[in-house]
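Structure record follows, encoded as structure tokens.
Removed from the display is one protein chain of the complex; every other protein chain stays in position.
Letters A, B and C name the chains as they come in the text, with residue numbers starting at 1 for each one.
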Amino acid sequence: MTQTPSNLATLGLDAPDASALSSVQLLDVYRTMRTIRAFEDRLHREFATGDIPGFVHLYAGEEASAAGVCAHLESGLDTIASNHRGHGHMIAHGVDVKAMMAEIYGKSTGLCHGKGGSMHISDLSKGFLGANGIVGGGPPLVCGTALAHKIKGDGGVGVAFFGDGASNEGAVMESLNLASVWNLPAVFVVENNGYAEATAANWSVSVDNVSDRAAGFGMPGVIVDGTDFFAVYEAAGEAIRRAREGGGPTLLEVKLTRFYGHFEGDQQTYRTRAELKNAKANMDCLKHFRRRVTESGLLTEAQLAEVDTQTAQLIEEAVTEAKAAPVPDPAELLTDVYVTY
Amino acid sequence: MTQTPSNLATLGLDAPDASALSSVQLLDVYRTMRTIRAFEDRLHREFATGDIPGFVHLYAGEEASAAGVCAHLESGLDTIASNHRGHGHMIAHGVDVKAMMAEIYGKSTGLCHGKGGSMHISDLSKGFLGANGIVGGGPPLVCGTALAHKIKGDGGVGVAFFGDGASNEGAVMESLNLASVWNLPAVFVVENNGYAEATAANWSVSVDNVSDRAAGFGMPGVIVDGTDFFAVYEAAGEAIRRAREGGGPTLLEVKLTRFYGHFEGDQQTYRTRAELKNAKANMDCLKHFRRRVTESGLLTEAQLAEVDTQTAQLIEEAVTEAKAAPVPDPAELLTDVYVTY
Amino acid sequence: MATRKISYREAINEALVQEMERDSNVILIGTDIAGGAGGEGKDDAWGGVLGVTKGLYGKFPGRVLDTPISETGYMGAAVGAATQGLRPVAELMFIDFAGVCLDSMLNQAAKFRYMFGGTAVTPLTVRAMYGAGLRAGAQHSQALYPMFTHFPGLKVVVPSSPYEAKGLLAQSIRDDDPVLFFEHKLMYEVTGEVPEESYTIPFGKAHVVREGGDVTIVAIGRMVSLAELAATELQASGISVEIIDPRTLSPLDLDTILGSVNKTGRLVVVDEASPRCNLATDISAQVVSEAFGDLLAPVKMVSPPHVPVPFAASLEDLYMPSTQDIVNAVKT
Partner (left out) sequence: MATRKISYREAINEALVQEMERDSNVILIGTDIAGGAGGEGKDDAWGGVLGVTKGLYGKFPGRVLDTPISETGYMGAAVGAATQGLRPVAELMFIDFAGVCLDSMLNQAAKFRYMFGGTAVTPLTVRAMYGAGLRAGAQHSQALYPMFTHFPGLKVVVPSSPYEAKGLLAQSIRDDDPVLFFEHKLMYEVTGEVPEESYTIPFGKAHVVREGGDVTIVAIGRMVSLAELAATELQASGISVEIIDPRTLSPLDLDTILGSVNKTGRLVVVDEASPRCNLATDISAQVVSEAFGDLLAPVKMVSPPHVPVPFAASLEDLYMPSTQDIVNAVKT
């Protein structure tokens, strides 16, 4: 899986100062974001062919959030709970892209042997607790993984990714209070893409910013521009360092936009064409990153283009192999319900 | 039931200016608070004899909150959802004291025919949705009654009473957001008596005041001294008027103390003797009220003493009648599960 | 004269329209049952995640309420509103989400009338999608109606066709008790004859879908259509099947089932819910304790295995009870 983006933390990215990132590191960041984009763009096309079963929620447009946060996490030590829109979080955390694709196709070679699907992809070996089909399901789980980090004293941090809509779930708000009361090494990343299904955050969230609620739970609330990898990288680095050092939880609000519908099939009539057009034209974190690193001369167009090619090839292989892979053995219907029964 | 405190709103108390209260009105306020105190003190003694079944949570010490809030509510129009510590809310809202006592004894003459008990006393004819054995159960219900007031345009307001401990339930926090998003005529009264069972609010609530959370839900958060009826009366009056006029919900935090244990039988070892002694000596809303109205010459000791006598007699009758009342007919076991089945 | 054919989805939408026209106290509450709140684009952009409530937002201004994603809050609100004379129809998008808001049904709506000594009336209808087959995975494919049937104070309705859906939903809304109304997510496209005028189907009255003399098959919701296919197949091999659709699980029309078993002497119960403590066991046990003497053979239960619902289509198809499973249960 050499072309799979390696988990960025293994590159030792724990300095919140983005300007300290080397070109090697930046190239890896780019590979991560590009891989997510290519993965999602391809799924969008494949879903239209009817080959992909179930509900699929794409992360395209939100890449800088996953990349900027996961850059500070160590695979196998830190823990992550994701939501229904989890492909990007997994890829940024170094989960096997081909095994993810196979899972989405419901094949035996998938990370969950095809028994989970897009909404339940997980890789516990890497501390990735899985996508979650229950909105607000992740934050309570992260209170538990963070508690485990604290009790074991392993220096790990628990990170929960959830959306603006999820921020109105009692599960999320109870978790913020609990994490604060227990002073847990946790970071709550609310990816505010402006919508929960067809409902706008400016209607469903009774305050200007989700992060404005942090004060009510005795923790810092931070807002960051999710179209700017570097901004996310620094803000997340700071929150994660605080958590690691015993400083307690942070509510980090990443403002971003999603390029595709809530799930595949959504016509997005609740958004205007202009809004969508503007999002893709002016809120594309990949474009922003590309411009920044080339203009500053840190990376060349040629280097980036090579990554584009490699990434495209990886996704092509992932889809081809997923389609060719066998479906789960019928016996799998009855296995792995219990450890013993 | 002439001696039962009439619902104060019938006296036309809607001006938040407490100085406008006539002596007749003040005497009725006193009767309300005294009735609650006498009711709870007597239950404390009766429980010790073993005559009273189940869990009983006493409101003694918190009277000014119920009296100050309910003074602005109209029986049969406005709606109230209470919690497990609900006796005071009921009495202040004009619920029949003798029928309450009978219910607590599990008798057929009780408000719920003995099928509810202390934790489930209700009087829907008066808009009182009942005590609730589920912490945080009330606020969502009040979002519904307030929604009904709004849709019917009847000018009614929904009031939820809950505690500091309940404020950490997702049900309560979701309700605050929902009430704000729907702009409901609702008032959320959090009675912060410093403890949830044996756990101190300064530990379980991750911020200085529960009302500090109001900002995160786009509503005013107000703190008031629950040992001062007049302060509660004015603050509640303001919040209820705002709600009535379509101004939306308020989170009103009433700081007070409870004189007895969490429930009868609780030894309160989590509190120091000094703390309890101080509470009864210096945080008694009845003493404060009595001093204020006599010193200001609004009421005489004689008038108050007469109410004390009448109240004592009412409670004496209530207990005597409750003890003498018949238990529910065995047939009641199977009735009133459904309207039709 | 044949009545017109419409889909299960349209039948439910029509029942909502007619009840809202009939009674201004009927309101709808749910996440994105309209859609578009706060957005710059269209209002009523969704009409529900699968379009069941499409168009109602415009038809009934102020009576179709979208919500934040706060099931505990809005389901509780629906209960509270119901105690005040409104007749809320709350949508719980997937019944699986009962996990985040069960209290409103379990400890509030279901118990008010009894706890309050008969003084409460809570005319609440909860609509929810249930069932496997949409490749939606373990958290979006459960049946869960056995759990609600277990709770005293609730009524449980599972329509098996567009006709049943319209009439039973109208009755659910007019009913004065809290009702859980289960819609199978695979049936929205199923069409059938449905009268245009408003009508109700009473609770507690089973429907004899097909008469027969050799064996009684009790089937629930979507399983009724599978039982009909099985019956046709069995007819070919000379086995005459009687099919009973209970329509409502609570109350349950045991008499009709007992009457049929008295005639056939054989019982097969087909239930899509997980096998432990489900309706197959509930109905089988009640029949055995009431009519042991009528039974000529062991009661058979056709249910999925005791496992979560798998995602992969190949496994999910194996998971769901099939026509063949029913045929086998009857034959063996």
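Quick note on the criterion: contacts are C-beta pairs under 8 Å (C-beta built on N, C-alpha and C of every residue); 3 or more make two chains touch, one makes a residue touch a chain.
Keep in mind it's a predicted model, so treat the numbers as computed, not measured.
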Contact set of the excluded chain (shown chains only)
A, B, C
Per the whole complex, from B:V205, B:A239, B:L286 or B:L304 the residue touching the absent chain is B:V205
Sole residue of C:T149, C:S172, C:S260 or C:T323 that reaches the chain not shown, by the stated touch rule:
C:T149
Of C:I33, C:V52 or C:V299, the residue in touch with the unshown chain:
C:V299
Can you name the residues of chain A that touch the chain not displayed here?
79, 81, 110-116, 120, 122-125, 129-130, 132-134, 137, 139-145, 147-149, 151-152, 158, 170-171, 174-175, 177-178, 181-182, 335-341
Write the list of chain C residues that the hidden chain touches.
72, 96, 98-100, 102-107, 110-111, 114-115, 137-139, 146-147, 149-153, 250, 252, 273-274, 276-282, 284-286, 288-290, 292-293, 295, 297-301, 306-308, 310-311
Residues of chain B in contact with the chain that isn't shown?
53-55, 106-107, 112, 114-117, 119-120, 132-136, 165-166, 168-171, 195-205, 268-272, 275, 327-328, 330, 332-334, 337
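Everything below uses one rule, namely that only the chains that are shown with their structure count from here on.
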Using CA atom means as chain centres, which chain is nearest the centre of all the protein shown?
C
Taking each chain's centre as the mean of its CA atoms, which one is most distant from chain C?
B
Between chain A and chain B, what's the gap in Å when you average each chain's C-alpha atoms?
46
Taking each chain's mean CA coordinate, chain B and chain C are separated, in whole Å, by 40
For chain A and chain C, let me know how many angstrom lie between their CA-based centres, rounded off.
36
Could you check chain A for residues that touch two or more other chains and list them?
168-171, 203-205
Out of chain C, which residues touch more than one other chain, so two or more?
67-68, 70, 72-73
